[in-house]
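Missing here: one protein chain of the complex. Every other protein chain is in place.
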Amino acid sequence: MPRAARNSAPALSLALAWALTAPALAEPPSTAGSTEVAPAQWLERMNRALTTRNYDGVFSHWHGGRVEMLRIIHRVQDGTVSERLASLDGSGREFVRTGASLACYLPDKRTVLVEQRPPEQSLVGFPTVNDQTADFYEIRDMGRSRLNRRDTHVITVAPRDEYRYGYRLWIDESTAMPLKTELCDTHGRVIEQIVFASLTLPARISDAAFKPEVSTTGFQWLHNDAAPQPSSTTLAWTAMRLPPGFRMTVRSAQVLPGASAPVDHLVFTDGFASVSVFVERAAGATSPQPPQQAAVGSSSAFSTVIDGHKITAVGEVPPATVQFIATQVKAQEPAAPHP
Amino acid sequence: MSADASDLSLVRRVQRGDKGAFDALVLKYQHKLVKLVMRYVRNPAEAEDIAQEAFIKAYRALPQFRGDSAFYTWLYRIAINTAKNAVVSRDRSPIDYDLDRNSSDESYDMQGRMKDSETPEGLVLTDEIRSTVNAAIDALPEDLRTAIVLRELEGLSYEEIAAAMDCPVGTVRSRIFRAREAIDRRLREVFEGGLGRAEELG
Partner (left out) sequence: MKEELDSQLSAMFDDELPSAECELLARRLARDEQLKARWGRYAVMGAVIRAERGVRLNAPLAGRVSAVLLAEPALVSRSSAPLRVAGMRWWQPLAATGLAASVAAVSVLWLRSQSPLAGSAPLSSQLASAPRALPVAAVVPAAINSGGGSSLNYVLSRGGSTAPLMVPSTELANYVVAHSTFSSPVARRNLLSAFMTSEGGTLGAEEAPQDAQSSAK
């Protein structure tokens, strides 16, 4: 696995090459430093808009040659976040978050996953762009651009190494909503794209808007009833080595829907991308299991069994990164009798 | 009565050399086809181009159409294939319908209305057509409105509508026809009225 050396010439030229593959844009910033808002601030404004504003939109999601349409409705009311994401084509899947509960409707599996999660939890471990982030990503302001008759500011977040992906974001100047988002690999190739076809920011959204369309008769409901707890398992898990810039920000244990025992959940982030690692006892695995890879859109997952524990890493990073992190996870303390 | 007789009678005429009959098929199915193609390409103008291509392909392939399936089913398959090819031939690159083109083919404002765009007039026209039809329908007597909505929205046959509304089939046919006439009185104005505001066939 390549070790990226920070600030080395190859890494810099990688970032530069990446930025140069961005499509030709109108109106680059006139002079560096004369832009009113720093690029990182644009990202902050965008994150704030995505988390605090009410919005209702339909967007297209492009990946792997396929396009699908989805609807997203998001509301913040009296400090409670409600959200609904629904596939408008095909799968009929929906994701609904209301206050403390998350429900994932999977009609193709005739299953509903329900998780209870205390609201404050959502703000913990959340990647935030800071000075350190600039060590691993080059954040640039590519200037203004008209997108579907809106004025947008184009911000690129170019990775400096192969461990992470980059973004190009068309951020609406007046609302800071990302009207178009492109996820790119280290060579600047677009691997995923989300574009809003319509978007409103209503002052009020009714509760009815968050009711799922799916009919759940005959579905299997998988709940997790236990709230996440600080890790109570006897082993403290940690990663021996991490890709540059990644640090652990959350360590908890939770019971996933349908499971009977808690799973350790670690979160690592580099300020922009995040990777979750789940650790659980591997059931009766005496012989080593082959490691497994999966992809969910552009996100990667990797699972392996080490020392009788199944370790799964999931994140919006290249496959090599989840593999790296998963294989570096080890128990810190010697095993104690399981309570 | 046999199913698909309407389309088949037109298809037969086309197969015997009557191109005008094909126009009727295009007029009937153009919106459905564009809507279908828009599952593959989001840009309405591009979808229209693809739909156009699909119609032309269908015309050329019509000699081979035997009536084993309904005409629309056959047309539908051609449209999907054409749309898929169009998407694939863009080399799996993501949909990009803004920066490289000057005219935004798809636009929206923060009120969230998807508008068609072209000239400012074109912009207004679809909305105008839509509101004209909606207003006309709202103004219909209830039995006429129910009949046409059951037909167009629910896709029920005359016999099914007759059962639903508890009246003879002939009455259903008459109600739907009268509903259309009432709407058409207003709609005609938009299409024909002053300065040729809407595009018309031929």
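In this document, chain identifiers A and B correspond to the written order of the chains, with residue numbering beginning at 1 in each.
Keep this in mind: a contact is a pair of C-beta atoms (placed from the backbone, for glycine too) under 8 Å apart; a residue touches a chain by one contact, two chains touch by 3 or more.
Being a predicted model, the structure only gives us computed values, none of them experimental.
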Exercise for review: Could you tell me which of A:Thr51, A:Thr80, A:Gln132 or A:Ser174 touches the chain that is not displayed?
Suggested key: A:Thr51
Point to revise | Hidden partner chain, touching residue among A:Val37, A:Leu88, A:Ala134 or A:Ala320 | key: A:Leu88
Study note, to complete from the structure: Contact residues on subunit B toward the hidden chain run 1-24, 26-32, 34-36, 38, 40, 44, 48, 51-52, 55-56, 59-70, 73-74, 76-78, 80-81, 84, 87-88, 111-114, 116, 122, 125-126, 129-130, 133-134, 137, 145-146, 148-160, 163-165, 173-174, 176-177, 180-181, 183-184, 187-188, 191, 198-202
Practice item. Using the touch rule from the top, list residues of subunit A that touch the missing partner. Key: 46-47, 50-51, 56, 58-59, 61, 63-68, 70-72, 85-91, 93-95, 102, 104, 106, 108-109, 111, 113, 115, 117, 121-122, 124-128, 167, 169, 178, 181, 183, 192, 194, 197-198, 200, 202, 206, 208-209, 213, 222, 249-250, 254, 256-261, 263, 265, 267, 269, 272-274, 276, 278, 280-281, 283-284, 292-299, 301, 303, 312, 314-316
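Quick note on the criterion: only the chains that are shown with their structure count from here on.
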Study note, to complete from the structure: Separation of the C-alpha centres, subunit A versus subunit B, in whole Å, is 40
Point to revise | Residue ranges of subunit B touching subunit A (in the complex, touch as defined) | key: 39-40, 42, 87-88, 92-100, 104, 106-114
Exercise for review: Going by the contact rule at the top, pick out the subunit A residues touching subunit B in the complex.
Suggested key: 23-26, 56-57, 60, 62, 64-65, 67, 69, 89, 145-149, 175, 180, 182, 190, 193, 195-201
